[in-house]
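Structure first, commentary second.
Heads up, one of the protein chains got dropped from this complex, but the rest are sitting where they should.
== chain A ==
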């Protein structure tokens, strides 16, 4: 699956896009990300699945577009 990262989170990961194995839920995905990129634990971000922000542990459908979104700062 494809994971998009933005802003500070993309800087921590070191690239704007990751290709990883499929994860069934956002909680399992988070566990993987925290293990691979421990610095993420110190930063706030939300997760969008198919361009919609999700709360708590949400399912990730096969082929979904997942994005890691630090706090918005437009305007």
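Simple rule for what comes next: contacts are C-beta pairs under 8 Å (C-beta built on N, C-alpha and C of every residue); 3 or more make two chains touch, one makes a residue touch a chain; residues count from 1.
The rule is simple: contacts and distances are computed from a predicted model.
A chain of the complex is left out here; the name its UniProt entry carries, from "L-lactate dehydrogenase complex protein LldF", "Molybdopterin synthase catalytic subunit", "PTS system N-acetylglucosamine-specific IIB component (Glc family)" or "ABC transporter permease", is "Molybdopterin synthase catalytic subunit".
In the complete assembly, the contact with the undisplayed chain comes from A:67, out of A:18, A:40 or A:67. Touch with the hidden chain on the side of chain A covers residues 4, 6-8, 48, 51-52, 67, 69-75.
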